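All protein chains but one are shown in place.
Letters A and B mark the chains in the order given here, with residues in each chain numbered from 1 onward.
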Amino acid sequence: MTDTIVDTPSDFAGNAAYVLVAFLVIMALYSILTQKNLIKICIGIAVLGSSVNFFLVLLGYRQGGGIPVYYLAGAKKTMVLPTPQCLTLTAIVIALATTALMLSLVILIHKHYGTLNVDEIRRLRG
Amino acid sequence: MKKTIFIAAVIILGGLLCDMFEGIHPLGVPLNTQMDDYFLAHALTDRSAQNVVTSMVFDFRGFDTLGEAAVLFTALSSIGALFRDGGKRE
Partner (left out) sequence: MRPLSVIVTSVCDLFAWFMIVFGAYVINNGHNTPGGGFQGGAIVATFLSFMLVAYGGKRFRAWVREGVYGFLEFLGLMAFFIFGCLGFPNSFFYNSPAISWGQKPLSEWIPYCGTISLMNVAVGFEVIGALSLVIVYMYGSIQMIDTGAGMGGERGHDRYDR
């Protein structure tokens, strides 16, 4: 199936959504690596997961495609790819579970140390 | 000092990411769609499901969804174990 590969040069305007994904990933990495507050680190991890989900859905877009529901699609013949949407649905629920567990651990850390600053927590250890 | 190193690491990672997006397929033209075309063609005729995504979640990849429910249950059990006594633990 090599005939489906279209070898067009990538232009900036067509790939602006990918640039948006790159921007979100960079902002999330900045928040995770440089912030001191544990809540801000949790927000960075959540934004990173959401940007990865956005990227997955974006990869499955097909030009002029409708939603992959026959009941509502009408006369449209082309549909977007359903597999990335299915895996994104799985990833959203798992990200929700991990976020809840992460915030619970942050609550316990705040109870034990009395602060949310990672430098303070490192100094207070032991 | 450490913050400078981290900011440099973020800039390098972002540059690698934008370099990766240079070689990706253009938006709207996915490359290998054989599996998705199979699902789109067979979801209505074989499994009589109108919604292809729901058909994949609960039918084609149902075992995956069972593991997902197990993940949710495991997270709930962990939170319940962490906050077991509701504050009277010391």
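The rule is short, and it goes like this: a residue touches a chain if its C-beta (ideal position, glycine included) is under 8 Å from a C-beta of that chain, and two chains touch if they have at least 3 such contacts.
In this text, all values refer to a predicted model and were calculated from it rather than measured experimentally.
Peer 1: For the chain that does not appear here, which of the shown chains does it touch in the whole complex?
Peer 2: The chain that is not shown is in contact with A, B.
Peer 1: Of the residues listed, A:Val52, A:Val69 or A:Ile121, which one is in contact with the missing chain?
Peer 2: Hidden-chain contact among the options goes to A:Val69.
Peer 1: List the residues of chain B that touch the chain left out of this view.
Peer 2: 44-51, 53-55, 57-59, 62-63, 65-66, 69, 72-73, 75-76, 79-80, 82-83, 86-87, 89
Peer 1: For the chain that got dropped from the picture, name the residues of chain A it touches.
Peer 2: Touch with the absent chain occurs at residues 67, 69, 71-72, 89, 92-93, 96, 100, 103-104, 107-108, 110-111.
The rule we apply is simple: only the chains that are shown with their structure count from here on.
Peer 1: For the complex, which residues does chain A have touching chain B?
Peer 2: Residue positions touching the partner: 1, 4-6, 8, 10-11, 14-15, 17-19, 21-22, 25-26, 29-30, 33-34, 58-64, 68-71, 79, 81-83, 85-86, 89-90, 93-94, 96-98, 100-101, 104-105, 108.
Peer 1: Flag every residue of chain B that touches chain A in the complex, lowest number first.
Peer 2: It comes out as residues 3, 6-7, 9-10, 13-14, 17-18, 21-36, 39-40, 43-44, 50-53, 56-57, 61, 64-65, 68, 71-72, 74-76, 78-79, 82-83.
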